[in-house]
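Removed: one protein chain of the complex. Kept in place: all other protein chains.
For chain A:
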Amino acid sequence: MNSNHKRLSIGGRIDREQPVEFTFDGRSLIGYRGDTLASALLANGVTLVGRSFKYHRPRGIFSAGPEEPNALVTLATAGRRQPNLPATTLELEDGLVAESQNRWPSLAFDVQSINGLLAPFLSAGFYYKTFMGPTRRAWMFYEHFIRKAAGLGRAGSGHDPDRYDISHAFADVAIWGGGPAGLSAACAAATAGARVALIEQDFLLGGQLLAEQSDSAAAAWLRQAEAELESSETVTLMKRTTAFGIYDGNVIGLVEQRDPSNPQLAGEARQTFTMLRARSIVLATGAIERPMVFSNNDRPGVMLASAARSYLNRFAVLPGKKIIVATSNDGAWRAAFDLADAGAEVIVADVRAAPSTALAAEAGRLGVVVRAATRIVDLNGGHAVRRATLNGPDGQPEAACDLVCVSGGWSPTVHLTSHLGVKPQYRDDIGGFVPGAFPADRFGAGSMMGTYSTAGAIEDGHRAGIAAAWFCGKSMPVPAPSKLDLGETATALLREAPSIGRGKAFVDFQMDVTTGDIELAHREGYESVEHLKRYTTLGMGTDQGKTSNFAALASMAALRNATIPETGATTFRPPYTPVAIGALAGCAIGHHFKPIRRTPMHDWHMANGAEMIEVGLWMRPFFYRQSGRDSNEAYIAEMRSVRQAAGLMDISTLGKIDVQGPDAAIFLDRIYANGFAKLPVGRARYGVMLRDDGIVFDDGTTTRLAENRFFMTTSTAKAADVLSRLEFLLDTAWPDLRVAVTSVSDEWAAMSVAGPKSRAILSAAFPVLDVSDAAFAHMGLLESEWQGRALRILRLSYSGERAYEIYVGATAGEQLWSRLLEAGRPFDLKPYGVEALGALRVEKGHVAGPEIDGRTTLDDLGLGRMAGKRTGFVGDVLRRRPAFQAPDRQRLVGLECIEEGKRLRGGAILFLPGEKPYGHGRGRVTSVTFSPERGHYVGLALLAGDVASEGSEVVAVYPMKAETVRARIASPVFLDPQGERLHG
């Protein structure tokens, strides 16, 4: 067949000068700029476009917009795979490659359409019944095959080669929908003086006006409105932009597609996710035509009447030559007339007994055959409709056809209005749901409000635009809108019942839900619409039931003998149309996923063999490659060098807080479990903070710099939380305390020199300072200057060795680090990483994050003596609650591995010897290390107090690696229990 054989030679809003090449299922085809994929496929005579979700029934193009349930395709160009896109919304672009979905081996010959024969087993509630019933075992077997057979498109697994972006936008009035009502609202609001954002999902403005002939009065009105908006400086036209949800504070979520016709945008973000914040919103989202329910109503070649008119007038495609228009209202007659005018043979089957004489006269003039009180009951034809069985006063005549246009009336697109809890309300006069009462900053206009005539929509939009602008305080005078009357006649409402012949009659095309399924749900008691939805999966497809919702409600209402308002509507939730995850992520991927914090010595680490590790947002040296062949070898070597000579560690990541004020000591006394008021100036103290509920919050050291000034350090992980908590207590609980707290974390570079030779190194590095033990005792402070920067040295130890924490102005960090290494070279000073740091503290029995895990108390960690008999500090009262004193409460113990050649692992579960290793056990291993001092693995664990007697055995089970290892309970301090090395 020749290309574009269904295309008319004139008319439409396509550019015949600009052919566009694309591929569908491997077939190379030609369309034109201005086409959608759907219109180009129709022009090329492609009617079979996809297979259905469950039964693999052949499906064609049903609509001309985002409501499309059938024609879902996968875009698959080099490296990209985006599934489940409605062909009706895809702007045709050069090189577009689309594939049909859910068929194998090919679209025309699909083996799994045999699912249709299995239909009785795939009815509503199928999943529930197989999961719950006696067939549960069989499900295990069949699941694989059924899952493979049912479904939609398949996502890609490769890296997405496209870029995405995120932006924020602001407007006085956001107008949602670029049809006659939205355009009119935008003109009015802009004239009134408001900044306007007009959002339209299509690549052309106009909405239903685009389905009018391109030389009509409607087209002229559209041109004028567009020109007015384009020339206005306060109007932003957002075409190709889908509003998928409305959120608190009038924030609208938008996804804008890149304009494929603009070569300057090539390589720019494929989609941009915009959060638009507006002061008021006009919703002019239009209405969606309803299908009709009859047997085989899902065959390719069945199309909404408005869609057929749109394909004809907008895209210059005559989708059929022998057409039956089945309708319950006047609107579809306009499609019949235009199709007949374009040369098709048309029969109108109107379910109403007496369509208006004006319509009949026009039909007569155009040679349209009219059958009143007639409905379609069945269709014949596999991949394309061939014959319809009608039912009317003339019996059941059959009629040949190649296109069936249907119109069961219209449903206002109320989805978006429901997103913030405005419940739809049923209006009997139009037989549809309209939005309920809006809040003061939201307005509706046009067919979404049930105003179905174009003239009415323009009036409505004008009023809404003025009101929305007025809400923002913009009230410049606005002249009356230019009028446009398309002479639509009021649509008589008819609740028409489904007409069922021999085949399935579909209600939800995408989810393959039939009238039979709804009857079944009703029979089995799932009568509420919310139950109906979940039991049958109705409306749960990617189209969210845009075309199916009302028919299903009407069916259920009829079965229950209830009215539609009594039956109720389901709740619509965002997103209105599917949103690519890539768009929501925007640029925040890979390297840009989160900020990275680097210490002042970062570059040195990178240049000197550090293997880095992420600790929260920080990058820290994990180990240095020159220390060993792998992390295990390296950390043990680094530990040895600290224990035997000295090591240098970057501790700049510690939280650092400056605490000042006349009441600073009192404040610290309240926030730490141990006392600080009596701490002498120039001395540091280890402190532990609790939460209000008595659980340990964080630990660190605080040094008294002066009578009213302290320097607090926190753990790396809790730095922000601790500061915020201190501010909370000062602002909300104790505002009378004259204390100020300030983060100085980034102002200081910090490094720790640890090991028996650390004092000698310090002395070499700072020859002018007196670092003798007499002048600088353990827990002492030394303040000075280095190279014009502040220098603060604390004699503190985490590793158990003699050690010094050196703080210097951040910009001098790397310089001082290098100076220390140089001074330490004769003493064998080596840098060490966080793995060795962790190992050293485990060997010494110091607790850290794995033990202070938000579940442990001071007593659990063996630190109860720190609080002693003190009272009046945060967490004091609730830490003494009885539950925390239970004898089987898990407490900190040490563990020694007693099996030759085996190791302990963090996370292992502890059992008593002979106990069945099942459940949560008696405790868990929190931290482990190989101990060079002991020659085997040691660890810290939390173990039930009633079984934790030193010297007895436990079994550590690690199911992830199927490991079981025996361990002996010991004191958590594996090294130097007297603390002599601190002074060594």
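The rule is short, and it goes like this: contacts are C-beta pairs under 8 Å (C-beta built on N, C-alpha and C of every residue); 3 or more make two chains touch, one makes a residue touch a chain; residues count from 1.
Criterion: contacts and distances are computed from a predicted model.
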The complex's invisible chain, by UniProt name, from "ABC-2 type transport system ATP-binding protein", "Nucleotidyltransferase family protein", "Sarcosine oxidase subunit delta" or "Amino acid ABC transporter membrane protein 2 (PAAT family)": "Sarcosine oxidase subunit delta"
Selected from A:Val251, A:Leu366, A:Leu559 or A:Ala970 as touching the chain missing from the view: A:Val251
Of A:Ile324, A:Ala836, A:Val874 or A:Leu943, the residue in touch with the unshown chain: A:Val874
Residue, one of A:Ser28, A:Ser724 or A:Gln885, that touches the chain absent here: A:Ser724
Per the touch definition above, residue among A:Asp663, A:Asp828 or A:Glu915 touching the missing chain: A:Asp663
For chain A, the residues touching the chain missing from this view: 247-249, 251, 275, 277, 420-421, 662-663, 666, 670, 692-693, 720, 724, 727-728, 731-738, 871-874, 877-878, 880-881
